[in-house]
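Read the structure below first, then the notes.
Just one protein chain is left out here, and the rest sit where they should.
To keep things simple, chains are lettered A, B and C as they appear, and every chain counts its residues starting from 1.
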Amino acid sequence: MNKIVSSKRKKSKKIILEKFLKKNMNWIILLIMVLFLSLVTDSFLTARNLSNLIRQSTIVGIIAVGMTGVILLGGVDLSVGSIVGLAAVTVTLLMEKGLNEWISIILTLIFVGGLIGYWNGYWISRYKMEPFIVTLGMMTIARGLALTISKNSSIPVKNENFTKIAGSYISIKWSIILLSICLLYILIEVTYYAIKKREVLKNKSYIKNTLLKIFGILLLFLIFIMYKGIPNPVAIFSVIIIISIFILNNTKFGRDIYAAGGNREAARLSGIDIDKVHMKVFIITSVLAAFSGIILASRLNGASPSLGNMMELDAITAVAIGGTSLSGGIGGTFGTLLGIFIISILNNGMSLLGLPESYQLIIKGLIITMAVWGDIVSKNKKYHK
Amino acid sequence: MNKIVSSKRKKSKKIILEKFLKKNMNWIILLIMVLFLSLVTDSFLTARNLSNLIRQSTIVGIIAVGMTGVILLGGVDLSVGSIVGLAAVTVTLLMEKGLNEWISIILTLIFVGGLIGYWNGYWISRYKMEPFIVTLGMMTIARGLALTISKNSSIPVKNENFTKIAGSYISIKWSIILLSICLLYILIEVTYYAIKKREVLKNKSYIKNTLLKIFGILLLFLIFIMYKGIPNPVAIFSVIIIISIFILNNTKFGRDIYAAGGNREAARLSGIDIDKVHMKVFIITSVLAAFSGIILASRLNGASPSLGNMMELDAITAVAIGGTSLSGGIGGTFGTLLGIFIISILNNGMSLLGLPESYQLIIKGLIITMAVWGDIVSKNKKYHK
Amino acid sequence: MKNFFVLILIILSFLFILKYRKENFLKKSHKVKVGFLLKTMQEERYIKDKKYFEEAAKKYKMEVIFDSANNNERLQMEKLENMIAKGIDVLVLQPVNTGTASNMVEIAHKEGIRVVGYDSMIENSDVDVHVMQDSWKVGELQAKAMVKWFKEYRGEVKGNVALIMGQPGDSNAKAMSEGVLKVIAQNPGLKLVAKQSHENWASDKAMTTTENLMAKFNNNIDAFICNNSGLARGVIAALASYNLDSVGKIFVAGADADLVNVRYVAEGKQAIEIYKTIKPLAEKAAYAAYRLVVYKDKTNIDEILLYDRKVYNGYKSVPTIITPIYEVNKNNIDEVIIKNGFHKREDIYN
């Protein structure tokens, strides 16, 4: 008889449970956090707090969307945090100079987001420099610029319209309409598949995703209808998320990103313009970071040059927790969204619990490690080299 | 006649100059900085300032030595800055509890450096997690720990001996003796080659290096003899540098690092225990960071939990400027030393010039980018993926 | 698949709870909830802020919801939102950024929560009350002490001064520095030879700056004025290596009166510290918060509490309770620090 050299064989029941646990590690972490917080605090599971929480996640969330693209390419962008600060300062200064809010926003997106992205992209694609070091340099430069143009001080916003951009809510009526449209769209899609392409409905992960989407929308319904409607930044963020998922999955550009991140050389030899892909991704990321800075300035009613400090690390963390491999090629925005929520719930929960800052840091570090560990173990992913 | 498809052809004279410029980009940057600062400020080129400058570079320098190993493996360690803070706080607290300074130092090295390094190494080697994310988690955790154990406050040092460790100088007499020994060693080596292995002396880069070493030591002679002798931290740092160069070039462990960083799979199949190499490197790096924290506490006569903030980025920058490729396998400590000096001279110079912080940041970012660009262009190195 | 449904079920049951949970359920408790939101806990002094505030709140039978924001203004706004979700009745706020905190006041006001500005001025805002020391005055006091020192040790007010500033962009750092600069401008004999910000208030960076300056001016600097105690510690550490860490040789001033610095003052290494009285600050803030809740329906602050004077913050004149700041020098440590219970005698001397 064969003897088993391997000691890995276990009873099948155990394996199934283990597999389940591993496969859904992030969801489990999320669930445990939610359960725990609901039981221990009075305020976590209120529509208001959840609405806050979702809104709070948008600032880093917008950046993390761009960062997902960068990390899919196997790179990293450390300059986004400083860009947030620089953009916030720039947009407020422009308005202070008397420019209309929309013009200020557009100028900021172009000159802060676009130019910095171009700079990063230039060195990275033209000279094949490491994104880490190029964006580290830019992180320093952009912070210096923010300090310089703001003369080291904070700038208030007096423009009411600007403040409304991130400060107000979509009315409950419109919120209901919008969410219903989303729901309808999903239902139509399902029906379409049911009629035209039966085989899709047999795909487990498709079903899982659809259920998840429906469930998510219902949850949002509850939250936003019970509390003021959809916050503007959340609406903006949702649009960005949807567009980015669409781009990554359904456009040539998205494909190019996966190809360039998965095997640079093979992609190049397949005629894909690697340099252009890098350039575009870094520009988009910077523009999104600038946009995030603008929203932040609007939320804060003003700006200071130190805004966005260390935000790059939060964004990277969200992407990593969301299962995008730091060596590129694998992952996507949907995971990042999950990552963002894990971090936001964590921050929100610890703050509701009134934990001291020092403990918050420790717990946050532990959870980051565990979440990424769960992701790695579950997908049997490994970092190479 | 041949037609030129590529437009890249240039005249040969230009090429030679260009080649020279490219090849020595970092040295040229260094030289320009030194020249500029010598002309513009009265104080840059004084023994005292240079002695300061070298001493100032040791704190980040010690960390950068460890970081060189980590980066040679293709990883990165973001936790070192927090370890500096945690170690500084720990060692002072232990002394406050009445422990002898040496015992406190050893306990700190073991329990802060060793344990954290083990933690990082564990996740990275056992689960093949990305060093970036593991050490990012640890960066947060260690900072939290530092805040917790110090109760957010600064801790004084009353122990005179401890203060002396980093505060005092090796007497001028001994400094002369030590430096002379170094010089002698080099001369003996050259003589040995001249007699036994003529061909080595024909090796351009060997001659260049030897001349560089001799010149360096003479310079140190001048500086340290004119000003108080060798500062203790500089002596310590020198020893660490020499050991690390030796380890990387002449021991199995060192070569294993290059192999593992250059081609993980090939190294593994050659019987190299990749996991162990990672474990060792991360432990050494943490211990060095802890050591750096201890020296910093000694210099400052006390510690506060926020010490070392962002120092990881300085260390990584130094390594990158020094020509170690962030994707692993290429580089070494000697380059890192150059990188450290570039950064230190930059910081020192800008501070002597009295530039405001905001400009300092901009210039620093630009120089980082240029230096690494120079390195990449000169060696035709590229980041892959 | 089955497992997935279990998961959904669990989540659905949560929804159930969510739906049937009335928000005002939170407000059932009768205790007044006061939110106390600091900018960070990463400085020594803030432990005291928290402790004194909690003690004082207890006296008024208020429940304290405490949080701090890691020096991050975005985070601070989020924390405020969390606090509001927890149902606070009144807010005591130390802004991370004095320039952009007005929005937080507005958010709180929209929820019917009144705001006490703490420690620093919340500019351009409709804040209800300020309880603060005057940061500008801190700088002024440091500089005046320096002038006195010059007269005493040098016979004339003539020499080189270095200003060691905190986080670039920090509004308190800015205010303190302006106070210093004004005094220097009034004394033509004083020359400002350096003015350098330090990222993260890092004391090791201050040490490096000091070393560079001493080399640059060949030890010819007479005074260092620092925005906080940590920076002053860096300066002292650098001076120590030249044996210049002594009041007789070089004047060093810090602010916050951290334990180590008070010790330096006692040992004669550092000339002065500024003690920003934290106990009265915290107590007055708790008092103001309490009154603001109790007299919710009154709009005129004059009828609610006693304050020192009105200070214009760019938007309106804010009723302000000013807490004292003191110079700490070798001779008054007992009186200023120990008697107030700020540090213990045995901690300072031994």
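As a convention for this text, a residue touches a chain if its C-beta (ideal position, glycine included) is under 8 Å from a C-beta of that chain, and two chains touch if they have at least 3 such contacts.
In the analysis below, contacts and distances are computed from a predicted model.
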Missing subunit (named according to UniProt) among the choices "ABC transmembrane type-1 domain-containing protein", "Na(+)/H(+) antiporter subunit B", "Xylose ABC transporter ATP-binding protein" or "Oxaloacetate decarboxylase beta chain": "Xylose ABC transporter ATP-binding protein"
Contact set of the excluded chain (shown chains only): A, B
Contact with the hidden chain (one of A:K97, A:R198 or A:K252): A:K252
Hidden partner chain, touching residue among B:I176, B:I330, B:L353 or B:L366: B:I330
Selected residue (touches chain absent from view) among B:F224, B:Y258 or B:F291: B:Y258
Residue numbers in chain A that touch the chain omitted from display: 2-8, 250-253, 255-256, 258-259, 262-263, 265-273, 329-330
Interface residues of chain B (partner: the chain not displayed): 2-6, 8-9, 15, 19, 249-252, 255-256, 258-259, 262-263, 265-267, 269-272, 329-330, 380
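By our rule, only the chains that are shown with their structure count from here on.
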Between chain B and chain C, centroid-to-centroid distance (C-alpha), Å: 36
Distance from chain C to chain A - Cα centre to Cα centre, in angstrom: 34
Two or more partner chains touched - positions in chain C: 41-42, 168, 197
Shared interface positions of chain B, touching two or more other chains: 147, 152, 357-358
Chain C contact footprint on chain B (complex, rising order): 41-43, 46, 48-49, 52, 55-56, 59, 147, 151-156, 163, 167, 296, 299-302, 304-307, 309-310, 347-348, 351-352, 354, 356-358
In the complex with chain B, residue positions of chain C that touch it: 41-44, 46-47, 168, 194-204, 207-209, 211-213, 215-218, 229-230, 233-234, 236-237, 240-241, 258-260, 263
Complex interface listing, chain B residues touching chain A: 73-74, 76, 123, 127-134, 136-145, 147-148, 152, 261, 263-264, 313, 316-317, 320, 325-328, 357-366, 368-369, 372-373, 376-377, 381-385
